Structures are given as structure tokens and as C-alpha cells.
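Just dropping this structure here.
A single protein chain has been omitted from the complex, and every remaining protein chain is retained in its original position.
On to chain A.
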């Protein structure tokens, strides 16, 4: 008997063993059409054993002993748990999670169910970031979120994009939103790899942003990075390779056209010289005759190059063709993630290598990230993230005034054959009939410039659950970044004179920066549900301290051009300084939420911030807010209205601030003012700025009213928001009477208003095997200045303070200049129409704004604004079986861009020296040949003025991105769980009105475009492997 029992026992054990080894299989199908669903994650509950369904929806999993529950999950579907109960086959039908709004969104110092949010919050997930060859996080937001304007102001490698949320709230302080990365404020998000990001939320209104108080006025962008999930370790490889080409070229004169115009100008000058000298010179006079008359001197004012007839000995160059190239970009990322129930990890390494479309520029970046979550016990848990990054940006000097793109557009298209594209760089002189610029290609080639950056962001967060619902969090963050910028300009490109000694004009610069910041915060939060009442509260405090070191050394006349490093013995020290700066923030904050039966929602928050940036009388600011919401669809009277699946009204009101003013503005400073007595150097001092101990916060009061409407089981989902934001106490560098000895002083005095509305519409047009979703977002914002300095004095700004203005009643940064309305065709028009004192026929004609019959400074007027009337993004995604296609179209309507580059190359001053836009072919030549009526004479009198001829409508739309991807069936390659390939194209196609510029988004020089690094069109292919 005993033996029998032992036998039975052994049998049972071995059965359990057998059971443990049992492989459970099954098929996962969709509830709608019963089609098999690939890619569903299947996990044995309580373990890290997992599997994924294959292309036929079939999975197979080895279930360990004592485990009985399988968890099936798939994004967008309700997660299901099914007991195995000894079965060998477990099938599952997944039901679409119609209430996607159960989605959790990130809010300040926490997260909330999207359905509970009563403010204006938009978010995107990693889904819309994947499969695009983007280098920076901001790119992911362009065209995706209503109310968030992302402007790609430059194509420079590694350069940030300009973001504004619901219009800028400030003139002198910053207008960029506050970034929160994994719970901590971040000054810079250059260190983030888009592929590491899990989700991004944008807090757009004060009711949400006020918890970030003094930095919330421009909105808050909350970014979280990926974390591991329990289950077996997942490795992924994400790679793409792309080819970048310039998005477009500018239409300039060809070499032949340039020669034609030049020949004409020389001939005219020659004939005029004859008139002065009383000798009848004619345009047909030969080269030799002219030389004999000019005393043998080749005076390029009067003589054409005889080689222009044949082109022999000359090379015709299209500088844009030389300046732009097809360039490669590639990024490779390997990640490992997974973990047990108690320890989860996400580790990634990413390398980016990008060549610039401008030669001799490239960018390389290496990122690592390790996100670890540890659950010590039921009560105590820890999150620990570290992300070191380093990058090298090589070459540059391309964007803005007097940079190489500007020069390339200006270079004469004709050069000496032996010099070719090296014209003007040693040992080649410039072409005698051209300007004195060094070849931009030679400049870029010979320039040694490296910008090396590295940073580490470390976040640690300890969470303790004191009792159920009551959590205490102690968190700390340290961010350290350093940057070394080194530039060496050798003599051979520093001078167009060809006889300079090596090193004599060389110039080297070294800038080093170090940025340190720590944040410590403590948060106590409590959540409780009692019947139909849900209650949440949070209190916390934080301190932040940031300090920065900056130093600069500039040396010149380095004794050779071989070494690019320098020392004080072999060169002259021109500049040498070290600076240190520091600022601190001390904050207390709190929030309460209440919700009754999911129908009535309330939330209120308050924050008190103290900032060292302000005057000693004004360190502190308090920022309160509240918001309410009403879920109409949850009311009993809506029970029978089936078509409406969601209807919520939201209202929020609150105050936020802006403290991003330059440091130490509250102080009156002593500035250095040296002089020399008896040929020595005497150190002198003078008061350099006006003290203002009352300097304080810019505050923005804003209200937001919104409605969320879901129809037909949320297949149509619409959100509409209207807001009104009023900024007061706006920090202005107010002009003061120069008779005080100062030109301006910072004062909290201005007021500005931003009003607007936003619409986000998401529809699922087709939901069967062929799926089609669209997402449309549309934003309108109107900006208006309501108050300025004590006398309302307008503040000129823009290029040389002569192109833009801040004026009460108009948008900030309005374009302010003469309004060009044509040319004076003849003397009669000059005499009869309003004109300037020195106007001559063929001059540009300006609008007589005040109708006093003369054109003068009083006719300078507001002619436009950089602010668009509205901007929008439109995404269509299609999927069929294993294929996905997504198309993002994005654009703006209205607004203007000022083409300083157009003006520079349009400027007649270089008439015979530089290249110019093609429209000069149609200029005014004489009273009988008046051209196109828009292009003036080449020697007009208004060249020094800024006028609306270079103001362009910035309306555009572009196909920003098209991505086609294919997910191959599982195990098509053994051991590979997921295999996706994609082809993606960025900046595919653009329609705009900006003729003499690369992009209507460009902004690089004082509110205008002086020629920047153009955007590139990128065609890339990529793969995602998961194994």
C-alpha cells in the first residue's frame, strides 16, 4: 500500500513535471471579423514567460508549473486573462477597446486618465515617432498637435526647432515651452533620441500648466522615455539609412545672363565716361581701344572681360550646385528591455551619423540610456534613469548674414579657369570682374570647426506607499553638460589678398561651457475612491539650482597654419575671459482633484515659486488655477443616445508665469570703460545698466473652454478648444530717453493677448481589413500687444531695428517698413505722385500712408506679421494586412517672412560684382523701357531702405512625410519575433510663395532670413527587428 502511495506520489510529481513542460498553443482572433491577429503579446501571468502571435494569429507558449493564467494584450484592444485549467489549446478573441480614452496621459507631477482631464492636454505616443528618420524630438511634434507650432527654422545639423504653444506670450523673455523629461524640468532636450521616447504630452492651458508656475506660461511639454516590461528579454534593432538632398534652389542669374548684364553696365559707364571727357565713346569700342584710353589700366568699371565672348579661360559656376550635395544619414539603435515583476529595465544605445547637404559639415551623436525600475517590496519602489550622450558637429559658419550660404548665393557665377571653385582662396586671387569674397566652398573646406558636446542626465525617484493610496516620493535629478567649440580660420581663407604670410591672418577661437543643474523634489500624494466620490490630492516642494561656467579664448596671428591648436607664445591673445552664472528656484505646489460618479470633475492647483532671477523686492510669485468638467454622456438622460459615445465640456482658468529672462537683469552693473593716459592703459568703470529691484514675473492669466465629442463608438472623435491668454507685467527692455545716458531698461510693464481656437479631429474611416484613419489638427492664434512702456512708445526690433516693431494694437514682431507699390515710371510720375525729396525716375515707389503728399519716415508702416493666421497638420494612415502607409501633410496660412537674403543679393550695390536674382532681367532701364513695373532701376536712391519688396507671404503646405512599412510574418526568419521594413520620405513636396529663399519657415538673422542652411529632402529605408 505504502509503495502504491509512493508510486502515486511519483506519478503526480512526474505529471506535474509533464504539466510544467506542457506547451499550450492557440489562435488569437479579432472580435469584429474573426480574422487572426498577429503580434499579440501572450504572457503567463506572474512570470516572465511570454510569446507573440505569428502572422496567422497562432502562438505557442511553454507554461511553467503552478501557473494557470495567460494574459493576452495588444495595443488598442482590451487586455484579456484566460485560465488554462489543464487545456492544451487556449483560443482568445480580442475585443477592440473602444474606450481608448482610458488611455493615460501625463500631467504635471503625475498622470491622469484622459477622460478625467479637464484642461487642454494633447499627447502623442511613440507610434507617431517610429519609422521616421528624425534626429530631434521636436520634429516628431511638427504637424501633430493642435496649438503647437513647430518651426524648422534651419537645416543646420543638430540644431533645435522652434516650438511655441498657443502663440508666444513674451517679447523679451523666452517663448519656448518648459520641457519635463521623466518628471524633471530640462533646459535642453538635445540629448534625447526620438526612438527612446514613449510618449509626449503637451499641457497647453493654465489649468494644467499652472502647477509648473513660473515657467508654465508658454506651455509644458512632458516627455517620458521607455521603460521595460516584465517578460522575456526583448532585443530590438532599429536602423535606417537615408539620402538627403536640398529641398530647393533659388533662381539666380546664370553665368551667361550675368555676363549680359555686366557687359551692358560697363558699356553704359564707358559711354558716360566719354560724355564727361567730351570724346564720343560708343558701346562698340574695342577692348584695346578702351585700354588705350584708360592709360593701359584694366579698369573693370569700363572694360568687359574680352574672354566673355568665348568663355575661354573662364569657368562658369553654379554655386548652389557646388554648395549642395546628396548626403547620407544613418542611425542604428540596439535596445534590450524586459525584466521580472520586481526589476524592469530598458537599455538602449544609439548612434547617429549624418552628413550635411553642405560639404564639409557633418554630425555624429552617440546616446546611451538605462532606465531601471525596482520594486523592493510591496511598498517601496525606485526608478533610476541614466542617459549619457556625446556629439560632434563638424564644420559650419553656414547660416545668417555674411555666412557661407549667403556668400554662395552672392558669388559671381564666373571665375578664372585655373582657380575654379577655389577663387579668392590662396593661392588664387578673386576674379577681377567679381566681388572680393573668398569661395564659400574653399572656406568650408579649409575651415576647421568642431563643436563637441556631452551630457549626462541622471534621475532617481523613490516611491513609498505609506498606506494604500498615500504615496510619498523623494526625487532627485542631476544634469551635467559640457561643450567645447573650437574654430580655426587659416590665413588662406581669411584674406583675399594673396601675399599674406602663413598664419598672419589666422584666427582661432575656443569656447568652453559647462552647465550643471540639480533638482530635488518631494511629493506627497493621496488618492481615494469612496462610492461615487473620487478624490486626489498632491503637495510637494522642489528646489532647483543651476550654474554655468563659460570661457572664451580668441587668438590670432598664429605663427603657422599647420596646427589648429594654439598657445600664447606663438600667437596673439585677442580675447580671454571666464564667466560664471547661477540661478535658483524654490517652489511649493499642490493640487486637488475631485470627481463625482465620473460625471462632474474638478481640479485645482497652486504653486508658489521664488526665483533668483528677479529683483530683491520681487522674488516670489503665486500661480493658482482651477478647472471643471462635465461628462454629459454619463448622465442618465444620455443613456439612449447611442450615437454619442463621449461628450465632455471643460473649462479652466489660471495663472502662469515666465521667468526666462537673461540673468542678473535686476542689477545695475558696473561696466568696464578703459582709457589711456600717457600711452598706458587705465582701467575705468561706468554704470552699464539701470537697476530695477522690483523686476518680477511675467504673468499670464488664461482661460480655456473645450468640448470633447466622440461619435459612433468613438470612430469620430472631435476636440475643440477656445482660449484667451492675457500676459501682463511683460518684461520689456523699454526705451528710455537717451538723455539719461541709457538707451533702455528692463521693466515689467507690457501686456499682450493671445486668443485662439484649436480643433483636433480623429476619424476611423475604414475599420475592416483595410484600415484608414485620419487625424486633422487645426489651430488659430491671434496675438496682439495691449500695452508697452509708460508712454506706449513702440519698440523697434528686427534687423538693425529697422524691419519690425512692437506696437500697441498689433501683433508682436510686426513687420514695419515702407510699403513698396511699384516704381516711378518717369519724371512725370515723380513730380505728380507722392515722392521723396531725392526721388528719381525708376526708383521704388512707396505708399503714402498718411496721405500728406510726401514720402518720409512717417510713411513707414506695419505691413505684416510673422504670425500665421492658422496652421494645420493632416495625417492619413492606411493599413492592409502587413502593410502600413502614413502621409503627413502640414502647413500654415498667412503670416510673412522677411527675406533679408533676397534683399542682400537683390541689393544693386554689387551690380557688377555679385550674382543676383533672375528678376533683374526685368528692371527699369529708362522712361521708355520701364521693365515689369516692380523691379526698380539698378542705381536707385532707396537701396538703403527696408521695404516690403522682400516681405513674402509665408503661407505654405507641404507633404512633410510619407512612410510605407511592411511587417513581415513572424519567424519568417528563425528567432526573429518581429521584422519590419519601411521606406520613408521627409519634406517630399512643398507649395509656397517664398521666391528668393529656401524655406518659408527659415529664421536666422534678427527676425529675418539671411540665408540659412536649407532643409533637406530625406529618402530613407529602415528596419525594425525584434528578437
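Here is the rule we use: a residue touches a chain if its C-beta (ideal position, glycine included) is under 8 Å from a C-beta of that chain, and two chains touch if they have at least 3 such contacts; residues count from 1.
By our rule, contacts and distances are computed from a predicted model.
The listed options are "Pyridine nucleotide-disulfide oxidoreductase", "RagB/SusD family nutrient uptake outer membrane protein", "Branched-chain amino acid ABC transporter permease" or "Cytochrome o ubiquinol oxidase subunit IV", and the UniProt record of the chain not shown names that protein "RagB/SusD family nutrient uptake outer membrane protein". Annotation: of A:524, A:808, A:821 or A:968, A:524 touches the absent chain (contact as defined above). Note on the undisplayed chain: of the listed residues A:110, A:338, A:657 or A:794, the one touching it is A:794.
Touch with the chain that is not drawn comes from one residue among A:60, A:529 or A:740, which is A:740.
Against the chain not shown here, chain A presents residues 297, 379-380, 429, 436, 462, 464, 466, 472, 474, 495-500, 504-505, 520-522, 524, 541-543, 556, 572-574, 579-584, 586, 588, 610-612, 616, 619, 663-664, 667-671, 673-691, 734-743, 745, 747, 790-791, 793-794, 796, 800, 802, 837-838, 856-857, 907-909, 911, 938-941, 943-945.
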